[in-house]
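Note that one protein chain is taken out, while the other chains of the complex remain in position.
== chain A ==
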Amino acid sequence: MTTETLHRSLAARRASGVTWARIRPLVIHVLLAGSALVMLYPVIWMVVSSLRPGNEIFRDPGILIKDLRIENYRVGWHALTEPFTRYLLNSGIVVLGSILGNLVSCSMAAYAFARLEFAGKKFWFAIMLLSIMLPIHVVIVPQYILFSNLGWINTVLPLIVPKLLATDAFFVFLMVQFIRGIPRELDEAARIDGCGKASIFLRIILPLMVPALATTTIFTFIWTWNDFFSQLIYLTDPHMYTVPVALRSFVDSTSSSSWGSMFAMSVVSLVPVFLAFLLGQRFLIKGIATTGIK
């Protein structure tokens, strides 16, 4: 164990450390990029396949387009009882109504929970938190009976009215968390200037909680756009179908020969979600990180 051998072994260790330190990021990048590609490959392949002649879906696992066709889109758009425009419009109406409903009703409830002192607040707050976890199945049968007695089946009302009544308690919670971060001194200053509770809400809190409102908008957009269970139950008339319900009737009504057009319409249905993701990433990531919603 001379000092020389010690030096040599140390040098060797340092050298291997250096090469590993240099290679490590590369290895990690290759692994990460590889798994990202594997994950997204089927989706990319679906987009590519929708732009190919019909039956190549069953032959070509690659993602190179030799023969670009938009035939599938033209056929798929008119394959069901109504042109696809109709389903997009129906979905659009439900989504818009839901967003408006959630923004108004959830922000009001959140303001009450975060800023106002009233009897029973803790109790209602606990109930609100519990209701987030409630499975929709426990209420869906009586809700269906209620709405069918009101004559609301095959209208958008059963899908929008609950949102006007803040039944998406997720967002109440998200907004409460956000409002708690707004300094109370601002409320105080406004109060001294003669603002009542309502004008503090409208003039101070609402403008300052725009990020929370944006998060709510994007999540409501994506969830409502993708929502299937309640739309399947309440919309049974083909004229009232939304995009997911229409797509699923496509599965029923088609043979294997029209997979191309089914893929094309699936891609169409994913475009708005993808755009919302691109535009709203920042809010989405923040939203799930702070509240842990799916």
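Operating definition for what follows: contacts are C-beta pairs under 8 Å (C-beta built on N, C-alpha and C of every residue); 3 or more make two chains touch, one makes a residue touch a chain; residues count from 1.
Quick note on the criterion: contacts and distances are computed from a predicted model.
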item: Per UniProt record, name of the chain withheld from view ["Sugar ABC transporter permease", "Quinol oxidase subunit 3", "Ubiquinone/menaquinone biosynthesis C-methyltransferase UbiE" or "RNA polymerase sigma-70 factor, ECF subfamily"]; value: "Sugar ABC transporter permease"
item: Residue of A:21, A:68, A:119 or A:192 touching the missing chain in the full complex; value: A:119
item: Which residue of A:36, A:189 or A:210 touches the chain not shown here; value: A:36
item: Among A:108, A:182, A:195 or A:208, residue touching the chain not depicted; value: A:108
item: Touching residue (missing chain; options A:23, A:129 or A:165); value: A:165
item: Positions on chain A where the hidden chain makes contact; value: 25, 28-29, 31-32, 35-36, 39-40, 42-43, 45-46, 57-61, 104-106, 108-109, 111-113, 116-124, 127-128, 131, 133-146, 148, 162, 164-167, 169, 172, 196-198, 201, 222-223, 225-226, 228-229, 233, 243-244, 247-248, 250-252, 259, 262-263, 266-267, 269-270, 273-274, 276-277, 281, 284-285, 288-290, 292, 294
